[in-house]
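The complex appears here without one of its protein chains, the remainder shown in place.
Just so it is clear, A, B and C label the chains in written order, and each chain counts residues from 1 on its own.
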Amino acid sequence: MTQMAIAKALNESLRKALESDPKVLVMGEDVGKLGGVFRITDGLQKDFGEGRVIDTPLAESGIVGTAIGLALRGYRPVVEIQFDGFVFPAYDQIVTQLAKMHARALGKVKLPVVIRIPYAGGIGAVEHHSESPEALFAHVPGLKVITPSNASDAYWMLQQAIECDDPVIFLEPKRRYWDKGEVDTSALPGSPHQAVVAQQGTDLTLAAYGPMVKVCLEAAAAAANEGRSLEVVDLRSLSPIDFDTLQASVEKTGRLVVVHEAPVFYGSGAEIAARITERCFYHLEAPVLRVGGFHAPYPPARLEEEYLPGLDRVLDAVDRALAF
Amino acid sequence: MTQMAIAKALNESLRKALESDPKVLVMGEDVGKLGGVFRITDGLQKDFGEGRVIDTPLAESGIVGTAIGLALRGYRPVVEIQFDGFVFPAYDQIVTQLAKMHARALGKVKLPVVIRIPYAGGIGAVEHHSESPEALFAHVPGLKVITPSNASDAYWMLQQAIECDDPVIFLEPKRRYWDKGEVDTSALPGSPHQAVVAQQGTDLTLAAYGPMVKVCLEAAAAAANEGRSLEVVDLRSLSPIDFDTLQASVEKTGRLVVVHEAPVFYGSGAEIAARITERCFYHLEAPVLRVGGFHAPYPPARLEEEYLPGLDRVLDAVDRALAF
Amino acid sequence: MSVKSTAAGGPPAKSRGRTTRAAGAKRRGTEPELVQLLTPEGERVEHGEYSIDLTPDELRGLYRDMVLTRRFDAEAITLQRQGELGLWASLLGQEAAQIGSGRATRPDDYVFPTYREHGVAWTRDVDPLNLLGMFRGVNHGGWDPNENNFHLYTIVIGSQTLHATGYAMGVAKDGADSAVIAYFGDGASSQGDVAEAFTFAAVYNAPVVFFCQNNQWAISEPTEKQSRVPIYQRAAGFGFPGVRVDGNDVLAVLAVTRAALEHARSGQGPMLVEAFTYRMGAHTTTDDPTRYRADEEREQWEGKDPIARLKAYLDKQGLADEAFYAAIDQESDALAKRVRDGVRTMESPDTMAIFENVYADGHALVDEERAQFAEYLASFEDTATAGASGEGH
Partner (left out) sequence: MSVKSTAAGGPPAKSRGRTTRAAGAKRRGTEPELVQLLTPEGERVEHGEYSIDLTPDELRGLYRDMVLTRRFDAEAITLQRQGELGLWASLLGQEAAQIGSGRATRPDDYVFPTYREHGVAWTRDVDPLNLLGMFRGVNHGGWDPNENNFHLYTIVIGSQTLHATGYAMGVAKDGADSAVIAYFGDGASSQGDVAEAFTFAAVYNAPVVFFCQNNQWAISEPTEKQSRVPIYQRAAGFGFPGVRVDGNDVLAVLAVTRAALEHARSGQGPMLVEAFTYRMGAHTTTDDPTRYRADEEREQWEGKDPIARLKAYLDKQGLADEAFYAAIDQESDALAKRVRDGVRTMESPDTMAIFENVYADGHALVDEERAQFAEYLASFEDTATAGASGEGH
């Protein structure tokens, strides 16, 4: 058990993967000497060489496209996209090639490619550096989408993503990079696609993932002061989604609020609301409410605190759900 | 009033736009002499010249990127993407540039660019020629997404898209191109973002758009034979969605089934289910059910009939909704 | 069979000027010279940089390859017309470009095709029937790429050039001396992915040959809509050599591609080969080229036919007799029959195949949807079995 920031846990996880499997490669812009703009790959090129930790040309489609080729040759590339907003030049390779090649080949080839994307807002950045594109990947069959909310999950879920024979979109909550937590590097982790009840409660379920888990835990604490018992489910996986765990929670509480940073419209909350309503129709005492981004581009930094779902907006939704 | 196939209505609509506004341009691969692979631009280059109807290099990002530049210069480009599966190389330009530039410029520039995409399946095509990417656009603030289901809407909604000062993703239900209908080219059409009740009914509402409207109308007819009265709402617009019209219908029928070809998971049906459930919580006698694509790549042509939502799958969902 | 000169593989020449001019001419009339070893009339000519010395058997082999490939292609067109295939992309006219380059590869080399490389597939011993699956609509490809080191057909234009480059980066990492060849078209040369592939290949000195079949058309658009200079010239600006070869001359294509593969194999990095050829047929069976191109153009190119050219040479040299041609005719008929029979008995996949191979390691939602759909389908069987009515639709 060690205390580690999420960034460090990811770095350790990559190090372990590079050590234990010579086929694992790390590639992306500035991942070498610089260690990536968030230093997630810090020191890796020094220790594993330029052949394993590869500074690439500035071309995201090229990065993912060559990663596919390397995977076809038997490698297991872990690609770093510098920021969420810069994954789109690679979107074609991800959606039309990476996601589909296993099916196209009737299973004859596997593409164990991990695409790491620091995502979501809250760091005061300029445009294109604060986005939450998870729904744009989760809608696409052939991809898996996971996102850790704490250091232990960061460490283990990245290991699991690299070990997985399918392409995995690995979303890293960038504003939590410096949050610390316990990491047991000798534990045996459960499936990365299993949701976890991060906080037990009885009155209402909050479902969240990545950066919003912390906000929901804080909301639960604040609500507890008002005598309300909120359960917090950390979804961890957005494709697939562990609806069983969520269903069990909602059957208990009868109410669900989903929280994410991405725009609500066509966001992951929609899928969760639709499916949980179908599964728990007779248990729900209120409609599933969603708290998330507005249907507007991510605003300039000076507005992001008001834009981002925070304690107040979560508790407002809790009030509304409980008032039904 | 003329009887016209959807393909012809689109052609006439483009012709009218080119005639009435010298700033309108048509651009894309093979839109010139060939008239496009579906002949939607047939004859236009001959009549308006290579300066107005432009055969472009084979590069979708380039097409949309230069269309943005042309729009900045005051033109109104209507871009043809050859097939749904080939829009992804342009996805970055659409999502990070086209959708956001008006907001980025605090309203100082407008980008009246229409992106026409023949979409969805049912024509026995090879891979990448049968996809339904609507959710991937509708989730993105700054874009509008509309899709006609009949010849009259094809004619008018395309006019309206071209006249609109915002970027519009215009999805054309390719397997209905040859379906005929009445077109009154002198009518005054309503808003393209308004849903239309295509068939009145009282027991359950079917919501659909584009290619699935026909299937739903057939389902309503079949159900009528069994004494069930289904209302069919043609959504027409997927961003925004006219929830008022849908809500009014569901408040009357108490039940809703949403039908689309795209994978159900994170599809438009999720957004509709979530929002209608929130709006009609006390009116719904069953959860909103969704009929759509599976979480699998669009299958080879020999399987598409079984893959696509058809009469049977729609009626099965109707049965299940009514059984609640 | 050895490539005598691989001069193109030399190190990049030192830059002499500070201004690079747009080399090459704008119109077809002034196309630059191309590597040719066999004239359209079947005369053997020498070339300073590229040469080849084939045995009679090898020459006859190339002829056989081209004739069988063309016959297979014709059969596929017929099958499409008969409704057995949903679509076909004919390689008619491009046999030399494909057979010549394909025969230049070694078994350990890896090939990344577009959707039209039926001739290359032939040289890689891919069963022609396998190629028909996706055109019949029973699969999206589906052969095992590693069986013949022949990747799946790729429809999204240009994508495969990056896969090839990545694969080649892996080859280099492994210290293997194999090479990779990526096919693409003149239209594809405009896609950003292809430029990115050039960049990655150059920067990592990857052993990949970019093989552009310039068949003059991208559906209805002539090459001028993609580039105002010859495509092979694209390479120099990325830091590797480019060469244009007569794509209807199977000897020249073989020689140049071998040299290029050798260049790659020997650690000198990528090379671009532009095979100047012609798409004699329609883009695909759904296309109508009369809408956009003149008959005369096609007729002109008929005079450069790759098969007639090699036959003229064989005949002049007395390397083939009636018996040889008769045997090939027979072989062609047999191939055609095998293809016809094979396609007609090609089974459609089971409905539940929709859910197969979406993921290698499974996905809960796919499992759930598979089970639900199976149950749904079973409900009809029950209805049918029970002979019940009223409830069913």
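By definition in this document, a residue touches a chain if its C-beta (ideal position, glycine included) is under 8 Å from a C-beta of that chain, and two chains touch if they have at least 3 such contacts.
A quick note: this is a predicted structure, and the numbers were derived from the prediction, not measured.
Colleague: When the whole complex is taken into account, which chains on show are touched by the absent chain?
Modeller: A, B, C
Colleague: Would you mind spotting which of A:180, A:279 or A:295 touches the chain that isn't drawn?
Modeller: Candidates A:180, A:279 or A:295; residue touching the omitted chain: A:295.
Colleague: For the chain left off this view, which of B:45, B:97 or B:249 is in contact with it?
Modeller: Answering carefully, the residue with contact to the hidden chain is B:97.
Colleague: If the hidden chain were put back, which of C:112, C:217 or C:240 would touch it?
Modeller: C:240
Colleague: Where the complex has a chain not shown, which of B:32, B:65 or B:133 is the residue touching it?
Modeller: That would be B:65, which touches the missing chain.
Colleague: Can you list, in ascending order, the chain A residues touching the missing chain?
Modeller: 29-30, 32-35, 37, 55-59, 61-62, 85-86, 88-89, 124-128, 222, 265, 294-297, 299-303, 306-307, 311-313, 315-316
Colleague: Please output the residues of chain B touching the missing chain, sorted low to high.
Modeller: 51, 56-57, 59, 61-62, 64-75, 92-93, 96-97, 100-110, 141-142, 144, 164-166, 193, 239-242
Colleague: Could you pull out which residues of chain C are in touch with the chain that's been left out?
Modeller: Per the touch rule, chain C residues meeting the hidden chain are 8, 10, 12-26, 30, 32-35, 49, 190-196, 199, 202-203, 205, 224-230, 232-244.
FYI, only the chains that are shown with their structure count from here on.
Colleague: Taking mean CA positions as centres, which chain lies farthest from chain A?
Modeller: Centroid comparison gives C as the farthest chain from chain A.
Colleague: How many angstrom lie between the CA centroids of chain A and chain C, rounded to a whole number?
Modeller: From the centre of chain A to the centre of chain C is 40 Å.
Colleague: Chain A to chain B: how many Å between their CA centres?
Modeller: Roughly 30 Å, centre to centre.
Colleague: Which whole number of Å gives the spacing of the CA centres of chain B and chain C?
Modeller: Going by mean C-alpha positions, chain B sits 35 Å from chain C.
Colleague: At which residue positions does chain B touch at least two other chains?
Modeller: Residues 61, 85, 88-89, 127-128, 265, 294-297 of chain B each touch two or more of the other chains.
Colleague: Where does chain C touch two or more other chains at once, residue-wise?
Modeller: Touching at least two other chains: 139-141, 156, 192-193, 358, 363, 365-366.
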